[in-house]
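This report refers to the structure that appears directly beneath it.
Showing chain A:
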Amino acid sequence: MPKIERREFLKLVGAGSVGVGAGFMLRETIKHPPEYLIPHVVAPEDFSTGIATWYNTVCSMCSAGCGISVRTREGRAKKIEGNPNHPVSQGKLCGLGQSGLQVLYNPDRLTGPLQRMSARGGETFEQITWNEGLSRVADRLDLLRAAGRGNRICLLSQGVGGHLAQLFELFMAELGSERLLHYDYDHPHTLYAANRQFFGEEHLPYYDLKNTRYLLSFGADYLGNWISPVHHSLGFGHSRQGRPDIRGRFVQIEPRMSMSGAAADEWIAAKPGTEGVLALGLAHHLITQGYYQGADLDAWRQALRDYTTTQVAEQTGVATTTITRLANTFARSQSSLAIGGGIAANHSNGVDTLVAVNALNYLVGNLGKEGGLLFNPEPAGSVSHPRQASFRTMLKLAKDAREGNIEVLILNGTNPAFTMPAAAGFTEALSEIPLIVSLSSFMDETTALADIILPSHTYLESWGDDFPEPGVGFPTGAVSQPVVSPLYNTRATGDIILTLAQHSGLSDAIPWNSMEDCLKDGWREIYERADEETRTESFEVFWRSMLKAGVWGEKSQRDQTFTLAEGVIDNIGVAPPEFSGSPDDYPFVLHPYISNSFHDGRGANLPWMQELPDTMTSVVYGSWVELNPVTAEGLGLKEGDLVDIESPHGRVRAPVYVYPAIMPDVVAMPIGQGHSTYGRYAKDRGVNPIEILSAQMEPHTGSLASSATRVKIVATGKRVELIKTGGTSRDLGREIVQRFDPTAQSKTGGAHSTQLNSIPITTVTT
Partner candidate 1 sequence: MKNFALGLFGEPSSALAAAGKLKGAGFDSLELMSPIPIAGVEEVLGEKKSVIKRFTLFGGLFGALFGFTLAAGTAVLYLHPVGGRPIITIPPFLIITYEALIFFGILFTVAGFFISSRLPAFRDRVYVPETGVDKFAVSVACDNEEHFKRAEAILHEAGAEQVREVGEED
Partner candidate 2 sequence: MNVSIVPALKVLRPAAVVGAVAFFGLFVGYWANALLVPGTSPEQPIAFSHKVHAGDNDIPCMYCHTQARRSISAGVPSVSKCMGCHIEVATEKPQIRKLTSYWDNKEPIPWIKVHDLPDFVHFTHKRHISAGIECQTCHGPVETMERITVTSRAIDGSFQLGTPWEMGLCLNCHKQNEVDNGTDCWTCHK
């Protein structure tokens, strides 16, 4: 052992301690931070850690009313799926519905009551307590009611159904106000009106897509966002390939190919606003070719005399051969169906068009028949249509507000500041209202103008119910129940209304303490007048089993006999569409369409929806302008070129997307983006084409003729890169999407076995 020098020794000690220190720190840094196991104080009965619990409730992302099942783990909602028991959704759900989770867990939710601190337009709010907020509102309501000026109170809600709608009715009636309005941008006023004209009743029929064999859709994007897309998709799938040896065929007639157009067997572009003319042209063909043999044949012949094939072809731009072919197939198919809506109805002649479509159904004799158009029974509970505000009603409201006739506006969920054209001046009108109260869960454009915000629960945290409209052919309804405990200091809309009612001393007429009680009372009534089968057990059993199943329905069906309303045949006819702006200055027709992802803009704050490629273009995060390739080439525009779309009422700027399936004189833009506020995912992204629409209306209903604005395209010379997933959308002969020719197959016969050989199927060996 050599003698260690002092210096050496110090060196060794030094090295050793550095090593020890480093080793110590090494373990310290790689150590896992402690995690906690937080038990319940009292164990809940209905869920256990590690085991998923499913709650059935109702989707509120659009008005279709799909039943949903929400998967929860440890008290947190994890996934939304369709409720298999529910007749509308049958276990399926669209993307928007599934994104409901991100409404619940949205980081931009309002977490508690707020009151405005600055002038309108600023965004400074301060936190207040519920008591402060509620009493401020209730005091004002009391004052007005006591003064008999209850009618100066307006409740403007998104379209809600069921007992919440009834509660609104009661509440407003007690306050003495007529101004209870539900406002949805895409509410099909024209369709209701056309049905009233044709069938004499203001309900939506049930379109039996499932059993249809030939479908003519006039502008209705029934698979995308029209009425009840999930249910229509179910029917579509079944009609296409769900039946042995029968394959339903689908034809879509619209100036811009929608998702339904892509799914259809045939897409036909008729000039904007002439879909009704085409329908009557088909009807004329049915009459003249003797497909229709009813007693009123002569009346029809007389009414349709101007709609000869050649005339119609000239007006619509659809070839005569196509018209006769469509009409022949429509007439000869065993169960054929014509539906209309969407873009075809968003013209000044919308109701005429839809009446014409109904006439087709009448002439082919599918009313009340399987695979055709079925009539729904009265819904078991309240639906919101009668209170739905048309564009004209909203203008009236704005006028009243401007004239100082509205003193309190209570907003619930709806966002007219975003979904009304700037030309309507709605936002300016709102500033005349002394007190605006918003019950919205999010800081949307309209809520940003509110003085007091009493944020409500999202639909996954609150009680409610829904009676799908249109129904599914039999009385049905579903209760929506809270699936998680509330995340924030918010309250259910119903409970807020009930509390306001109590504050104002309306407990006699509105006796409930909570929305749950209100619902139960309401459903007790339904239970009592329901059929034998429903009433086998006590109400409590019924209630619990319904919550479990998520839906209730009766077997009874409505009588499907049908008589035509008075004077329909004589008045039939489709006027030429009117457009705002002259064709010389504004050569293009703007077609703003509802986006599948964002609906009317309400989905824009959901990150999943922002990242969901658009069905047709695969674009995400932003707006775009769809142009026909020929048009784009003529204007010297390529994908990504920024253009100004200018209407007589304003301009928006968006990049071009060259869209192969749009008429050359139509430009299309999706609705939904262009929020100025509405959370981090929606804010300042894209543009809102509604802004530049003219206040053109359909005269019968007063609904907005959103496809009736002419625009011009001004190139800006700037470019952006469109964010999208698609690289090149042509398959270059690589046979990726292969097509099958049924006629060829039946001839050869042997093709069956060759197909099998390429895909061996092994059998169970164990």
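Definition applied: a contact is a pair of C-beta atoms (placed from the backbone, for glycine too) under 8 Å apart; a residue touches a chain by one contact, two chains touch by 3 or more; residues count from 1.
How were these picked? Simply put, all candidates are chains of the complex that A comes from, given by their letters.
These figures come from a predicted structure and were not determined experimentally.
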Complex member touching chain A, one of 1 or 2: 2
Chain A to candidate 2 touching residues, read off their complex: 8, 11-12, 15-28, 31-32, 34-43, 48-51
